[in-house]
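The complex appears here minus one protein chain, its other protein chains still in place.
Chain IDs A, B and C follow the sequence of writing; residue 1 opens each chain.
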Amino acid sequence: MRILFIGDVVGDKGVSMIQHYLPVIKQEVRPQVTIVNGENATAMGRGITQSIYKKLMGDGVDVVTLGNHAWSNREILDFIDDANRLIRPYNFPKNVTPGKGYTLVNVNGKQLAVLNFQGRVFMDNLDDPFSLAESLVTELRQKTNCIFMDFHAEATSEKLAMARFLDGKVSAVVGTHTHVQTNDPRILPQKTAFLTDVGMTGPADGMLGMKPESVISRFINQRPARFEVLETGRGVLSGCVIDIDDKTGHATAIKTIKYLDDQAHG
Amino acid sequence: MRILFIGDVVGDKGVSMIQHYLPVIKQEVRPQVTIVNGENATAMGRGITQSIYKKLMGDGVDVVTLGNHAWSNREILDFIDDANRLIRPYNFPKNVTPGKGYTLVNVNGKQLAVLNFQGRVFMDNLDDPFSLAESLVTELRQKTNCIFMDFHAEATSEKLAMARFLDGKVSAVVGTHTHVQTNDPRILPQKTAFLTDVGMTGPADGMLGMKPESVISRFINQRPARFEVLETGRGVLSGCVIDIDDKTGHATAIKTIKYLDDQAHG
Amino acid sequence: MRILFIGDVVGDKGVSMIQHYLPVIKQEVRPQVTIVNGENATAMGRGITQSIYKKLMGDGVDVVTLGNHAWSNREILDFIDDANRLIRPYNFPKNVTPGKGYTLVNVNGKQLAVLNFQGRVFMDNLDDPFSLAESLVTELRQKTNCIFMDFHAEATSEKLAMARFLDGKVSAVVGTHTHVQTNDPRILPQKTAFLTDVGMTGPADGMLGMKPESVISRFINQRPARFEVLETGRGVLSGCVIDIDDKTGHATAIKTIKYLDDQAHG
Partner (left out) sequence: MRILFIGDVVGDKGVSMIQHYLPVIKQEVRPQVTIVNGENATAMGRGITQSIYKKLMGDGVDVVTLGNHAWSNREILDFIDDANRLIRPYNFPKNVTPGKGYTLVNVNGKQLAVLNFQGRVFMDNLDDPFSLAESLVTELRQKTNCIFMDFHAEATSEKLAMARFLDGKVSAVVGTHTHVQTNDPRILPQKTAFLTDVGMTGPADGMLGMKPESVISRFINQRPARFEVLETGRGVLSGCVIDIDDKTGHATAIKTIKYLDDQAHG
């Protein structure tokens, strides 16, 4: 099966990039399943609303993943338990966290498990992603060997460690969160596809999606600054395409994609 | 002028990759100046020795930059003040730090200023890289408008903020430290070349240059683990090539390079 | 001279503790100068307003210091430059930070320099407090040898390092920020008084001034939670009293004070 994964959708521009480019990409790439990280999809760039989630699904997305901004828009607490294809990092505290950390999708008559985990290095104190991934993967492999993980993490070492740790047990580990696409798509020795970070989708000319002035002033002044999504200029869509052998669950190919547009869309 | 910049050289394998590939790359790319980050060049992957510094220079490198591992091999304190082309991050504490944070090189009969700075987000508490870069660049621009910065930093936001902050005032800001090459080489609006991270040079199949077992066990066990440079397998060399208009100091092109080898070199 | 220093005033309860207890303490302790840390003085517990600053001064405070919450209430940007006795950490970025980092007060016909600095360990990336303190103290000692520093910092090691670093050059280094009074008031070998943390002033039965529920839920859930100042129950006032030999600037005594009240005040 062919998986299309698209990185952190930021703000209205990000959502509109999905709307306008997903049909084009589907035409070109012919994925059988499309997964999008939506942790920055609100107009403020923080969290997701129910209507954005529904719009993404309506525009052709199959699963939406999240990250450290999962709860930034509090409205999510009201709808995540009913949102079948919206997952948040699995390793938020057990028993007290709404929503779920993985979902199973039918692709080609096979099941694909889509997992969302979050790193801890330079990030929040969540539960151990390594031991939890190990036991969840062991459990899921009784159902399917096609397993995809969006690992939302900051440090390159933690992302690669997770991929090596799961090498041969999952089909792909792809990183999100830094909003910058890395140039290292590859198949690890035991046939797990890996990419350190897939990059972001939204305003192309800002600071990782935000207006440059306030981000830069934060560094210069060390005072609180309100970050706002950049609303003007070009958009970018960043993602990757992964091919999995349905029988073995092994990855056979991974490549990055990036679309830059210079037109204003609706 | 054309600048070749090569990222974090790790261990013996990294040093030998420079020795074997630099002639090849020079043949192909024809750079007029070659800059290499050497903060991980010892056999332990931490710091640099005088003999490695001299070997790199002998193998065709013009300037060696450093980073947070600058002082990991204490021998550096004995030779850095005499090492004319070895620079450490400029924003280590003033007055008490050996060595220097920039150097001027003659290229094509023009001066190129090579700067090394270090970020603070998720890193050590150095002096403010933004205000120091601003005043140093202002001073240097009285001598030359060709200015290259190796910004050794962790966070994508801090790296991009520095580049945007200096956009139009320097020729290039290129990141190091994460050991993973990013897929975002570009010319910013005011003609500064930028790349979030150039990636590493050394063992291709380890954990950012290190043996995978101990790095993974550190994540699993949360106990201290001794990290060792991976000594087997293929090597990789990661870098970028930047073209600068000698008259204006503006960047006209930037592209990433990556060489993978599967042979053991002496 | 005798200095009364009172730690982080939190919320309305903290401000009212000053109003009601300062006259009592002055009666008992007979300080010649009163310094209060006001970084949490608003009703929200974040930052300070002009009217609270004026109220504190009207209630008998001579100097108000701040900390990492200095800018949390944006109104401060409008009045700090006119507030003669309100100081913020000296080591915020030079040239771009409103207000000032020290003030000189006449006490007993002598000048007392009151300094505010902020630590960097586990905190924001401010300028180096050590080198800046050294040069500021050198400069101030040409005017007076009576120098008091509120060092707003998290790590016990950084606070003690600052005190040892300045031992013999300043009269006192007293820590704030953790909101918990430490049991280690002492005179260092070169006659500088030191206390790791003076503790907080405000609601006695909360979580460092805040309502316990939301703070605890933050730890349990790892989701964003709105922290609110506890408005009920007893108040506490934490401080210390320091005696300085006016001639030498040496500290001769330091002791902690703590007042607990169980009455509701205006």
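One rule holds in what follows: a residue touches a chain if its C-beta (ideal position, glycine included) is under 8 Å from a C-beta of that chain, and two chains touch if they have at least 3 such contacts.
Since the structure is predicted, the reported quantities are computational estimates derived from the model, not experimental observations.
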{"item": "Residue of C:12, C:127 or C:158 in touch with the missing chain, whole complex considered", "value": "C:158"}
{"item": "Touching the absent chain when the full complex is considered, from C:22, C:64, C:208 or C:229", "value": "C:208"}
{"item": "Residues belonging to chain A that touch the chain removed from view", "value": "93-95, 120-121, 125, 127-128, 131"}
{"item": "Contact set of chain C toward the excluded chain (per top definition)", "value": "122, 130-131, 154-158, 160-162, 164-165, 178-184, 189, 196-197, 199, 205, 207-208, 212, 215-216, 219-220, 256, 258"}
{"item": "On chain B, residues whose C-beta touches the chain left out of the figure", "value": "71-72, 92-93, 96-97, 124-126, 220-224"}
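Throughout what follows, only the chains that are shown with their structure count from here on.
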{"item": "Pair of chains joined by the greatest number of C-beta pairs in contact", "value": "A-B"}
{"item": "Inter-copy rotation, chain A to chain B, in degrees (Cα atoms; steps of 5)", "value": "180"}
{"item": "Inter-chain centre distance, chain A versus chain C - centres from mean C-alpha coordinates, in Å", "value": "44"}
{"item": "In chain A, residues with contacts to at least two other chains", "value": "220"}
